[in-house]
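Shown here: the complex without one of its protein chains, the others still in place.
Right, subunit A next:
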Amino acid sequence: MIEALTIDSETKTPLPHGLRPGYAGKSMNDSGASSEQISQGCEQTDWLVAVREHRDKAAFGRLYDHFTPRLKGMLIRSGMSGAAAEDVVQDVMLTIWRKAHLYDEGRARASAWIYRIARNRQIDVIRRRPRPVPDEMIVEAESREAHDADAMVSLEQEAVQLREALATLPQSQREIVERAYVGELTQAEIREATGLALGTIKSRIRLALEKLRHELKDLRDE
């Protein structure tokens, strides 16, 4: 791990690609925030909104097809067996269906919301006790709706730029970032990496953060 984090020399001489075949997903290799990318991400959010608004099973099916294979992959990489990962994925997908009414597209993109649900469920299962989770923020439905349209677009733009920032990292650094969020690193490793590879995408996350911060403030002020 420590070796993987001493990345300066590798930055100059990148490791040959193919060390981990198919490691970076298709979308992470594309650079540039094309409108196609924005609409792709929005599509997932639209599916989730359709599930929330209309209990739309076709939209749920699309969410299933998109997220299930990736969730399973993520859970396996963070240390679960295939069977255990599928059990968690099943719970996650059913939670998405049953708790869609709690989804707020002005606060999170579909993938961010699903990522959180997956972590919560995974930790509950691994530790056999409930994961401590922050109290929900109480938000009036009216103030929520007033912000959603703009907020959704800016969340999407931030995500595209985050993806772009990731794609332009040297492969070794991108791997560290991916491994951190997938759940392959320990707390100590994430701490160490935060000053190195993860520092590189910090500015991107900071910008995303500004947007979220204003959004929360607006919600509080209404």
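Criterion: contacts are C-beta pairs under 8 Å (C-beta built on N, C-alpha and C of every residue); 3 or more make two chains touch, one makes a residue touch a chain; residues count from 1.
Following the convention adopted for this analysis, contacts and distances are computed from a predicted model.
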| item | value |
| --- | --- |
| Undisplayed chain, where the name is taken from the UniProt record, one of "ChrR-like cupin domain-containing protein", "Protein-arginine kinase", "Polar amino acid transport system permease protein" or "Fumarate reductase flavoprotein subunit" | "ChrR-like cupin domain-containing protein" |
| Interface residues of subunit A (partner: the chain not displayed) | 22-28, 41, 44, 57, 60, 64, 66-74, 76, 78, 86, 89-90, 93-94, 97-98, 107-116, 118-119, 122-123, 127, 129-137, 155, 158-159, 162-163, 166, 177-178, 180-183, 185-187, 190-191, 194, 198, 201-202, 205-206, 208-209, 212-213, 215-217, 220 |
